[in-house]
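Missing here is one protein chain; the remaining ones are kept as they sit in the complex.
Letters A, B and C name the chains as they come in the text, with residue numbers starting at 1 for each one.
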Amino acid sequence: MTFDPAALRAQFPILARRVRGQPLHYLDSAATAQVPLAVLDAVRTHDAMHRANVHRGVHALAEEATQAYEAARGAVAGWLNVAPDEVIFTSGATAAINLVAQSWTRSLSPGDEILLTELEHHSNIVPWQLAAERQGLVLRALPATAEGRIDLAALPAMVGARTKLIAATHVSNVTGAVTDVAALVAAARSCGAKLLLDGSQRAPHGPLDIPALGADFYVFTGHKLYGPNGIGALWARREILAAMPPFLGGGEMIRRVTIERSTYADPPRRFEAGTPPIAQAIGLGAAIGFLSTLDWSAVAAHEMSLTQRLLDGLAADRRIRIFGPAGLQSRIGVVSFDMEGAHPHDICQILDARGVACRGGHHCAQPLMDRFDLAGTTRASIGIYNDASDIDALLDGLDEVARRLCA
Amino acid sequence: MTFDPAALRAQFPILARRVRGQPLHYLDSAATAQVPLAVLDAVRTHDAMHRANVHRGVHALAEEATQAYEAARGAVAGWLNVAPDEVIFTSGATAAINLVAQSWTRSLSPGDEILLTELEHHSNIVPWQLAAERQGLVLRALPATAEGRIDLAALPAMVGARTKLIAATHVSNVTGAVTDVAALVAAARSCGAKLLLDGSQRAPHGPLDIPALGADFYVFTGHKLYGPNGIGALWARREILAAMPPFLGGGEMIRRVTIERSTYADPPRRFEAGTPPIAQAIGLGAAIGFLSTLDWSAVAAHEMSLTQRLLDGLAADRRIRIFGPAGLQSRIGVVSFDMEGAHPHDICQILDARGVACRGGHHCAQPLMDRFDLAGTTRASIGIYNDASDIDALLDGLDEVARRLCA
Amino acid sequence: MTADDLYQAEIVARAKSGAGDSRLDPHDARATVDNPLCGDRVTLDLSLAAGHVVALGHRTRGCALCQAAAETLRRCAPGMAPSEAPAHREALAAYLAGRQDLPERLADFSAFAPVRSHPSRQGCVLLPFEAFIEAAAMVDPDRR
Partner (left out) sequence: MTADDLYQAEIVARAKSGAGDSRLDPHDARATVDNPLCGDRVTLDLSLAAGHVVALGHRTRGCALCQAAAETLRRCAPGMAPSEAPAHREALAAYLAGRQDLPERLADFSAFAPVRSHPSRQGCVLLPFEAFIEAAAMVDPDRR
């Protein structure tokens, strides 16, 4: 267990790149994190030397690919502290949430309620809307506080006998606020509802202990966890998975197929229709292997000190308003802000010319933007490889923005 | 436009591998094709140097990634001879068929019929069963002939006013038979039905001209087209896509989201929920770029001469029965057979010890196995990189199988 | 190309004018469009006489490029026929894509030349034209 920021940076080839003639200051890890050599190499080695379809071949390549794919499932299970056969590979968090929204909801009745929050990413809203339309479900949403957190005070009024599921983000991709999961677990327990946590933004900040957390479903996406694109995972408790009907149909997920009817394999395979993203799963396993060598209390301290530096710098500019917790309590290094007189896209464009990669826009969270009455924010997000120079480059860039656009 | 088999082999690093101490004879391309350096390099270069989320970032990496992703859509469109905005990236053929089965069928009425065939892969059966259950649709299936083709003689009796869709494989993944598309188009036209072709096994055998073919939907999967895992494509005519409701919900596919309701983007984006498989799409584009440099009439002649060599060798063994066309007419180099007294898995295992990678089993086509009253077959499938030594190694291996298991 | 080129004084100045509210009351047509990628929004009004635009007004909640483009369109629009709106949009898109020069009518858009090397921002410049097309369709005599 080590953490040496400079040595770590050397593992990420892209950080050596220059963009627009400047060193790259990548502050967009909440959109997609960069990948270390361990991941690049695992993906390439698999595809160059061990590639085959999984699960049904007996030849050597097929055995190698199958073992590597299942080992990756084990790695994911390790990161979440759950059993491998409760882990389903999907093409991302969005696919994982759609799976639950289309399959698990089949047992609900019209009028049953699903409780979301105003902080959700569209991927944790729209799937429920589509399911609600088809099944006659009612969607409600916990409001956001002015600090950009889930308003837990509203919880008692929002849960009741009809509430069947609470689906909430574990960490907001806009404000960086970490959700008080215990409060949601208690609320869910009080009415017999299940709890789904969208861990897309939480998973990249250290290993998890899902059983201790008390959720019933957990999803995350590989490309934000320093892994490949096109891979994600759904975890759910065994009994829940066992009772869920299939979502996508196809190869791999069946027991017996006739034209008239089919029977289905047990989980996890029941939910992995078709050839899975094999190389991507292996790359995700490699990412987790890499991350597992880090000392996560040191990483957290590092990320938090950068976050503090950023918050301080932003607070010093009176044109800037931060959306999200002002302090470090229960937050991660995802920081959204607004600058009077400058549009997020213009800010990002001027930053880009200085090699600083930030994101401007609604961050797939329009309901939260509506809550703050904004079209969008500028967001800087901190990953394990950032350092003080990244934060300073951003702050310097914001000075230029002010000079050029807010004069 | 060239085709030099030896030079081509050098582009595929895995072919230099030894397995079980033997040179690799890879005859399982119908399950997953191997990837050339051009693809390995494109994926790695993207992930190592240009990685970002697409479509909403203004920073340099995001622009590079978006342009590369959309260029890959253009490459797919070129391979199919269609317009880029009619191409939807999916995680594979299975996901593409499920998309059509869940979205397009919403406009059908109970009792409407979908016509499949007994030759379909499970991925072109089970999605329709799931849709049929939900929508009260009726599934029918054209039988297979003894030669392992779609029995077109049954067509007139099977289509009628209630037929809304014919969903058929363009090439069988078991028998290698190429479907007479014109007959299906005529049948579909006669009753106003749409035609979906599963091109998973056809796409790797040369560029297509979909408009000339006359299909309404076309799907294929990247990993069989010498591209990455976790990527596939759906093509459909613009008017059809425009009328289809979304399938998966999430980021990227929306126009405006509130907690109460959402409106959706135009195709193709409406059907690409969440972060797409960006690196995989770029790899697929690179695969198509690579394939586009080949002289496809030379490739076809090469593949067919190997197929003939294989068919001749198999025919010489009276224990062996071929399932599929005995000649080269309207077939590709996918050859299934049965050997009296030897189970496909045992055959494949003995072949594996000689470095020969074949596939044994039901090939995700249990209805076809039922038709032939078999649990499975042994399948050898030929790709652009195979040569006569691969065929001969397979035939020698079958002699050993006979000596050891059929004595 | 760098941000310096994108945010030259001329563009910034037009953006500042474009940030105001120049909506027309009364108007002959009004349309509002959103950019689904960023949430930017243009509300655009047309006044017509004798089948041609006499005035175009707008309220634009958007980035500097979008505001500057709306403002530039406000200046160019008088004299245009509603039925030409889609063609103007195509001409500008083709210019931004580097496929052709600007037509005389849209000459003022040459200030946006640097956007040619920023594909992700071209939608910002085109958004006012989407609103123009929608508003124009309401008053296009050929469509009624």
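Criterion: contacts are C-beta pairs under 8 Å (C-beta built on N, C-alpha and C of every residue); 3 or more make two chains touch, one makes a residue touch a chain.
The structure presented is a predicted model; accordingly, all values stated were derived computationally and were not measured.
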If you put the missing chain back into the full complex, which of the shown chains would it touch? A, B
Among A:Ala62, A:Leu80 or A:Ala215, residue touching the chain not depicted: A:Ala62
Taking the entire complex into account, which one of B:Leu139, B:Val174 or B:Met369 touches the absent chain? B:Met369
Touch criterion as defined above, residue of A:Val185, A:Ala265, A:Ala298 or A:Ile320 at the omitted chain: A:Ala265
One chain isn't shown here. Among B:Arg18, B:Arg189, B:Arg261 or B:Arg404, which residue touches it? B:Arg404
What residue numbers in chain B mark contact with the hidden partner chain? 20, 343-346, 349-350, 352-354, 360-362, 366, 369, 375-376, 404-405
On chain A, the omitted chain is touched by residues 55-58, 62-63, 66-67, 254-256, 265
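In the analysis below, only the chains that are shown with their structure count from here on.
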Per mean C-alpha coordinates, the chain lying farthest from chain C is B
Give, as an integer number of Å, the spacing between the C-alpha centres of chain C and chain A. 37
Cα-centroid distance, chain A relative to chain B, in whole angstrom: 31
Among the residues of chain C, pick out those that touch two or more other chains and give their numbers. 37-38, 118, 121
Where in chain B do residues touch at least two different other chains? 56-58, 62, 254, 256
